[in-house]
Structures are given as structure tokens and as C-alpha cells.
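Sharing a structure here in C-alpha cells format.
Every protein chain except one is present and positioned as in the full complex.
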Amino acid sequence: MKVLYFAWLRERIGKAEEDIAFPPGTETAGEAMAHLASLGEEYAYAFENPAIIRIALDRKHVPHETPLRDAREMAFFPPMTGG
Amino acid sequence: MKVLYFAWLRERIGKAEEDIAFPPGTETAGEAMAHLASLGEEYAYAFENPAIIRIALDRKHVPHETPLRDAREMAFFPPMTGG
Amino acid sequence: MPDPLIRVQAEPFDAAAESRRITAGRTDIGAVVTFTGLCRSEEGSLAALELEHYPGMAEDELARVAREALARWPLQGVTIIHRHGRIVPGEEIVLVVTASAHRRAAFESADFLMDYLKTRAPFWKKEHPASGAEGGWVAAKADDDAAAGRW
Partner (left out) sequence: MPDPLIRVQAEPFDAAAESRRITAGRTDIGAVVTFTGLCRSEEGSLAALELEHYPGMAEDELARVAREALARWPLQGVTIIHRHGRIVPGEEIVLVVTASAHRRAAFESADFLMDYLKTRAPFWKKEHPASGAEGGWVAAKADDDAAAGRW
């Protein structure tokens, strides 16, 4: 799946996007995040406080427990500060 | 005293302003209005519903019971509809 | 506290220029709200509005409500412009501009100013119908008083 990172998540991980093949049994957006957090030190740092991370599936805000189903793009970012 | 009329008060009375010497004993803005209402048919028509008339003394909104004291300009008008 | 800019005029105004006048050269303003009130045609039934005002008192009352807003909210600028005379549908009647470091103060004070000037500023609207019939004075609305009572 195409995975995007924004703001300090992007900076901590060191890339803006990548393709990730999530392991079988990865059902929800939150489980996908937990998998990413296991990919290395920079990921662990980015996701050290999972409760504050916002997730979008196919460009829509979703709760962490949302099933991935056939989503094609997932994005992780801190709370928004636009406006 | 200089007396001004605006909007439909001006139209009913047929003039925008005039000088009025109020009779001795005219203490308040409301009493001044009652005197004006006695000056003729057009005045009686203009002031037929005194409760809705707004009064300004020297260009400040005042309640009807406000003493005239040494005010130099009094204005009568309907509720405002600007904005 | 900045001085409010108050104008009562027959001429149209330029909302953008008034907004720029407040913000130009400054870097401490985070939010600018402009309110523009326009003359509606009421589905073609209105040919024009005639706005009568009390010269002198109109300016005084607009300045009074502006100073009240400046006392209640932390504002870096307040502008109120109110037109008088004949105004046709589509034309602008009134402009309020407020500027503040923060958006809440800018929104609330602009809203307050419109409510307050509607019930305090000595202006009266007469409608000239498109039919050519004799015009009538607009009646004050109870909900304008209620709106001003919110503050």
C-alpha cells in the first residue's frame, strides 16, 4: 500500500512516502501503524506516541480501529495546524 | 431650542427642523414631545404613538424622562434601521 | 488602543483598501474580518433604498460603538463606513473591518459592531418600489434588538 508521512512524522522517518506490504493479519489502520513502528529506530521514534497520530485512508480522516479493507493510500500525520 | 425630525416624523410634520420655545414647566424630553404633539394636526399625527419615538438630546440617545436642562438640540425619530 | 476610523458618506467605499489600510506594514495582526452589507432587490421589487441619517450624531454613535468594541476585545484596528443617500440593489451600504492577533476577537467584534450599529446609529431606510408606487419606511426589526441584546 502507498503510505505517506507528513510534518514531523515525515522528518523523523526521513521520507515522505513509500510502498509497504503489510503482513497478513494486518486488519486496521492502527495495526498498520504498529507494524510501521517496528520497522526501525526512526519509525519507533515517529510513532512513539500512537494516540496522537492522525490517520487518513484514501484521503479521508479515519479512527485508528478502521479496517484497511481495499484502501490504496494511507497517510499518517500529527494534529493539523492550518488556518 | 433647535428641534430636528427624521424619517417619517419629518415627513408627517413637513419640516426637518425648527426652533421651539417650550412653555415654562417643560422639564423632560417626553414633556417636550407632548407639547409638540399639541401644535397641530400634523404634529398630532407624527407623535400619535409616543412610546415608539426615540429622542436624542445634543446628539445622544436619551430616555423620555430625561430632563432637558440646558440642551441646545433635540431630535425625534423612529427606531433606527441602518446597517 | 488604536483610533477607530469612522466615515459617513454618500460615495461607495473600497473594502479591500480599508482592510489594507489597517494591515499595511504590520506583522502583529493575525486575523482580519470584513463585513459588507449590501442592498438587495427583494426579487426585483425594490428600485432603490434612500438612506437618511442624522449628520453629526451618526458619526458620534458609530465612533461610540467602535470604542466599545475596542474596550471589549483586543483589537489592532476598527473601521466603520456607512453610506447615506440613494443606494440601488447590488450596491454596498455598510462596511465593518476588525483586525486582531486572534480570530475569535476579530469575528466577535465585527458581529457585535453590526448588531450594535443597527440599533444605535441614527440611519433610516426608505424603500422605493420598482413599481413606481410611493416608498415606505423600513420598520425596525425586533430580532435586531434581540441580536444586540446578546452582547
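Assorted remarks:
Each chain carries a letter (A, B and C) given by its place in the written order, and its residues are counted from 1.
Note that contacts are C-beta pairs under 8 Å (C-beta built on N, C-alpha and C of every residue); 3 or more make two chains touch, one makes a residue touch a chain.
Because the structure is a prediction, the values reported are computed rather than measured.
In the whole complex the chain that is left out makes contact with A, C. Only one of the listed residues, C:Ala16, C:Ala71 or C:Ala142, touches the absent chain: C:Ala16. Checked against the full complex, the candidates C:Phe35, C:Trp137 or C:Trp151 give a single residue touching the omitted chain, namely C:Phe35.
Seen across the whole complex, the unshown chain contacts chain C at 14-16, 19, 23, 25-41, 43-44, 89-90, 101, 103-104, 106-107, 110-111, 114, 147.
By the touch rule set out above, chain A reaches the unshown chain at residues 4, 6-8, 10, 56, 59-61, 75, 77-83.
Keep in mind that, in the parts below, only the chains that are shown with their structure count from here on.
Separating the CA-averaged centres of chain A and chain C is a span of 49 Å.
With centres defined as mean CA coordinates, chain C is found 26 Å away from chain B. Put simply, the C-alpha centre of chain A and that of chain B have 72 angstrom between them.
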